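One protein chain omitted, others in place.
Up next is chain A:
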Amino acid sequence: MLSPTAMKHVRLLVLAEDLPTASLALAETGLFHPDARAPDEARLDTAPARDYRRHHERARQRLDKLAELLDLALPQHIDQPRVIEPESLAALDHWLGELWQTASAHAEGLRQLDDEARLVAEHQAALANFAALDIDLAVLRNNTRFLDIHVGMVPRENLARLGGALGLAHYLVHVYMQRGDQTHVVIVGPSDAAPESLPQVLAAAGFQALPIPVELDREPARVRQQLETRSADIARRRAALERELAEWGADHRAQLLAAQQTLLLAAPLVALDPALRASGPLAHLAGWVPASAVEALEQRLRETLPHPFALSARDPRADERRLVPTVITRNRLLAPFATLVGQYGIPEYGEVDPTPLFAVTFLLMFGSMFGDLGQGAVIALAAWLLRRRLGRFWPFGLLAGLSSMAFGLVFGSVFGNEHLIPALWMSPLTDPLRMLTLALLWGVGFITLACTLAIYNRVAVGRWRDAVLGHHGAVNLVFYLALVGAGVGLAEDGALAPWPATIAGLALATLAWASWREQQGPLIERALVVFIATLETVIGYVSNTLSFLRVAAFGLNHVALAIAVYTLAGMLGEVGHLITLVLGNLFIIVLEGGIVMIQVMRLQYYEGFSRYFSGDGHAFAPLRLPRD
């Protein structure tokens, strides 16, 4: 379970015309992780799926835009696998392009109607303003022999520059009203000196003319009526256009959903594009496949490809180990723990997958630090009830709760009460020193296991020197165990045991020698670095071991908190007693539970992963078809 899934490098030669079929078959198996490296053969230099990908990308963009506009939910899974040939994908892209032209014309029509409606509203406001003035509006309506007059509006931010620009041509810009970000103006200038560039300047400034109707002087009500009619007409046209768009969308709904299927089915070949090379009709594809699945993959290709193909598989070379993807644990119970491991990194190919070990040690530590039958049951029940919202994390909560319950039985604690059930072992507060000793032993075991895994991982990837002399390598482990032996001797007999102390000294000297050989630079600097590194090794192991005292400390803290809650509750009446117990337990579950979780993660990441787990790998991400 800890060892990684063995992988093979697979090289597939097929006819380029079979690529859509091959990509679909590979995606159906869900076993092929593409390798984008160029093949050794220089002749394989063209990208056979480039046009396919271009059509797919454009069609995808068009379909997504159409779906947004028509408020159409596109399913993200396929119904029935089928091969999508390049010609049909190109035709789909073209058809979607035509559809988008029509749809965007509708959308633009809606926006233009909105602009028109805004203009009418501005016009109404302007005319209401003019109607209140006691002037001859005909003057403003018509250009006279001497005056060139423009009535309209301009964005407020452009007004100052427009005023300056028109001032150069001896025009005046008179502001008569401000509405929102628009300024209503009357522009007046000499007719005989109107600059040729006036239309350009007005256009650049976003000037929109708001002509004054002839009837405004005599029949203002009629003009208002006309504008209201126009406004209503725009609203009617807008509603009609919206209806038309909705009907048009409904007519094309089935075809658009079919287009989504086509694009989902074409996606595997698009995903393969960076890994595909061809020379004439021959296409080359490489990737990584679990060793146990190569035969099944070949069989699947034999069943589906209409023309001959060549498939070869080999073990990963030493120089490409970092390129080999790692298959992540897919066990449902371990999945949330795998996600937490993933936060640190992905195991490099060949390294031990730490997920099962992480899960077991996490649950043991969490349970021992937060052991309570009742509170654990609340956590487990909450995880179960909230399983839809927690997604794949709910087993994590459930297992943590169950672990807490199991240790609750061991400690005889139910919602902090230690008198309801007999302890299978003892309450932590009965013998704190024993608890602390056990925590230290647990720490020694944990660090020893972490160092052993570090040695194994380095041997597995051929880093022998690191396995022996590197950080947390074999010499470090010997030193650590000897140091522990010497420490035990000191604790029991009051003096260092000679053999463990000698072994620890020799191991430390070996480490110092190895460090000395690695250093460059002046003698003093090397000596200083080696001294500090050696000192850090000693201090590091001691402090890291002591760090596990927190496992016992939190177990004790848990009991102490429960005693505090019961003491407080004991001071109150019946109702107060009950409320304090409920709130106190909630407080312990939420706050202390959270802190314990963080502490366990810290021990795992810092004392465990940092020793044996590089996290430099990348996950196996095979080509897949999106199914339900």
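Convention: a contact is a pair of C-beta atoms (placed from the backbone, for glycine too) under 8 Å apart; a residue touches a chain by one contact, two chains touch by 3 or more; residues count from 1.
Here, contacts and distances are computed from a predicted model.
Participant: Select, from "ABC transporter permease", "FIST C-terminal domain-containing protein", "V/A-type H+-transporting ATPase subunit C" or "DNA 3'-5' helicase", the UniProt-recorded name of the complex's unshown chain.
Facilitator: UniProt protein name of the non-displayed chain: "V/A-type H+-transporting ATPase subunit C".
Participant: Using the definition of touch stated at the top, determine which of A:S104, A:T304, A:T510 or A:T534 touches the missing chain.
Facilitator: Considering the complete complex, A:S104 is the one touching the chain left out.
Participant: Quick one: which of A:L44, A:A165 or A:I379 touches the chain that's been left out?
Facilitator: From the options A:L44, A:A165 or A:I379, the contact with the absent chain belongs to A:A165.
Participant: For the chain left off this view, which of A:P39, A:P195 or A:P274 is in contact with it?
Facilitator: Checking each option in A:P39, A:P195 or A:P274, the one touching the absent chain turns out to be A:P195.
Participant: Quickly run down the residues of chain A that touch the omitted chain.
Facilitator: Residues 54, 57-58, 61-62, 64-65, 97, 100, 104, 108, 111, 155, 157, 160-162, 164-169, 195-198, 200-201, 203-206 of chain A touch the chain that is not shown.
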